[in-house]
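Have a look at this one before I ask anything.
Complex shown without one protein chain; remaining protein chains in place.
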Amino acid sequence: MSHVSLKNLKKSYDGKTDVLAGINLEIEDGEFVVLVGPSGCGKSTLLRMLSGLEAISGGDLEIDHARVNDLPPAQRGIAMVFQSYALYPHMNVYKNMAFGLKIHGASKDEIDRRIKHAASILKIDHLLTRLPRELSGGQRQRVAIGRAIVREPKLFLFDEPLSNLDAALRVQTRLEIAKLHRDLNATIVYVTHDQVEAMTLGDKIVVMHDGHIQQAGTPLELYQRPANLFVATFIGSPKMNLLEGVVAEASATELSVTLAGGQLLKAEVDASRATVGDRVTVGIRAEHLWENNEGSERFTGTVNLVEHLGEANYLYVTLSTGQDIVVRGNGEREVELGQTLNMSAPAASFHVFDRDGQAFHRLKPGNLRSSKG
Amino acid sequence: MQHKATRYAGSAFTHVILAGYSILALFPIVLIAINAFKDRASIFDSPLSLPNSESWSLIGFEKAMKNAHFFSFFGNSMIVTVTSLFFILLFGAMAAWALSEYKFRGSRWLLAFFAFGIMVPIRLGTVSILQIMVSLNLVNTLTALVLVYIAQGLPLAIMILSEFMQQLPKELKEAARCDGVGEFKIFFQVILPLIRPAVATVAVFTMVPIWNDLWFPLILAPGEETQTITLGVQQFIGQYATDWNAVLASLSLAVLPVLVLYMFFSRQLIRGITAGAVK
Partner (left out) sequence: MKKPLPWHIVVFLAPALLIYAVFSAWPLIDTLRLGFYTTSETGSQHFAWLANYQMLLFDSDWSESFWNAMGNNVRFFLVHMLIQNPLGLLLAALLSMRGVRGAKVYQTVLFLPTLLSVVIIGFIWQLILSPLWGVSETILTAIGLADWFQPWLGQEETALYTLSMMSVWQFVGIPMMLIYAALIAIPDEIIEAAVVEGASAWRIFWTIRVPLILPTLGLVTILTFVGNFNAFDLIYSVKGAMAGPSYSTDILGTYFYRAFFGYQSQLGSATLGAAVATLMFLVILAGVGVYFFFVQRKLQRFSF
């Protein structure tokens, strides 16, 4: 059993400005937690504080209900996989994996048993006598993971482990890490700046920005109910379309917004805390705009760029108000540049954010496919 | 908390050693400098104290300045060092470019030929070098020193520069070639400006041994007119062996230019060394 608890964790280098300002997070046993955010958001610093490589300036870090703030890394029961793999260049694969065990005084047989076991899980049995430089990037990655596995830690820490791999290998390794997590039932904290990696791997995703947790939740929660504008635009590709407007009418079940061009738009959100006249931002994802008039809220615009993905295409459309938006369309339907496009969306598919960027609670997220697709 | 305690102990140990050795490194130089400003009695009575109003005296400097050709020694050293450095860099870069850019028969042998000079000191050929200089009528000229120092500095310069040139992006010269730029223009207008970072490293590694060399000035240019500062100081101090004021003052004067230059350039210098050392 391992349970990790971060209570008001702080990091400051000069004692004044906080790089991380009071992080609270609970990590359950066997949970795969992904810390994601743009570079400089503090995610790597947080991971290094968990590992013990970076001192904790304030708050409490507990692993299995014991405070570990001042314990050196080796006594925290963690293992870390580094971005550059950090394999010892002068030791072969076997010795790389044995190094930490030897330090902890494990017996030769025990070391051998664990390495053989980890090697067979990772399918690196045949590489044990090779030096790191004789391995490919993907193989080095496995060895780095193997070195973590043999230590049988309570908690695995991954620091952007896929960023040095090429695109194809990245997808493959991603799947393998997910499988490994399931097979080992390991508790993992994983740092990445790639939202696709975060969405595909995480049981829980923690979106960070400017040293704060913006939102923590399951991938679907983050996609369907982003807590604020930052999360809304960070999660999902292409970026959520945003339209500025003013509240015209507000209730606990519906919000009416007057958009910049004068169009009135209805969104099914709990707007009981909104007042008429407030500035708001309305968000709609490209995949939720339909190329028909089935939805209750309608838009018209001119197509000025098409990106073909095969099964779908992204249509870059300029609305009559001059605003640019992206629409995900049926990839097998011909679209001509300059063509006028009628689009619509149901009121349930809109996101609305107040002046401070905080979201109004969406009432009926999910399952918004148009009947005509 | 034990974790933190050992960390503090470790850091204290580090500073004790580093600071202790720093004092050892500075002490002799400081000692000479403070005593250079004292009168003879104080030099002997209280060598470790700073000069004060009673012991203050510039007599040593007066003697040293009056008698020595300090400025001409210094000028000679400057001329020799700067000229040598200029040609080492220019010829070294040209050769490095030829050896790293063009693959031709024997290029590997040529590289090995130059590499040989890094390990085998040029001093071993002194007997013949002196004969050559005699036959060229170059004994007691700065030219003799410059020629020898260029030959001495070239091997290392060629190695460092060709290593660096191989890392330059190919596209640069290929783009230039596509535009029909000639090979000389490519070298002088595209490559030379790009190797500036490596130049610093080469300069450090070649300049210091030249400036401080005693051997070749002693053998090739011992005449009064052509003495470098290193040789000049050596001979000059010998004459004053017992005049402590003059000896201390002239030592201080000899250290001064290097010290001043080092204060200005120490950062670049150390960066140059560390950059050159990691190959």
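Going by the order they are written in, the chains are A and B; count residues from 1 in each one.
Throughout what follows, contacts are C-beta pairs under 8 Å (C-beta built on N, C-alpha and C of every residue); 3 or more make two chains touch, one makes a residue touch a chain.
These numbers come from a predicted model, not from an experiment.
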*Thinking of the whole complex, not just what is shown, which of A:S5, A:N69, A:Q83 or A:T200 touches the missing chain?*
A:Q83
*Sole residue of B:R108, B:R123 or B:R177 that reaches the chain not shown, by the stated touch rule*: B:R123
*So which bits of subunit A touch the chain we can't see?*
51-53, 72-75, 78-80, 82-84, 86-90, 99-100, 103-104, 133, 147, 151
*Residues from subunit B at the interface with the omitted partner, ascending*: 10-11, 14-15, 17-19, 21-22, 24-26, 28-29, 31-32, 43-44, 47-48, 87, 90-92, 94-95, 97-99, 102, 104, 110, 113-114, 116-117, 119-132, 147-148, 150-152, 154-155, 158, 183-184, 187, 208, 211-215, 218, 229-231, 233-234, 237, 244, 247-248, 251, 254-255, 258-259, 262, 266-267, 269-270, 273-275, 277-279
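Basically, only the chains that are shown with their structure count from here on.
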*Mind checking the centre-to-centre distance between subunit A and subunit B? Centres are C-alpha means, answer in whole Å.*
55
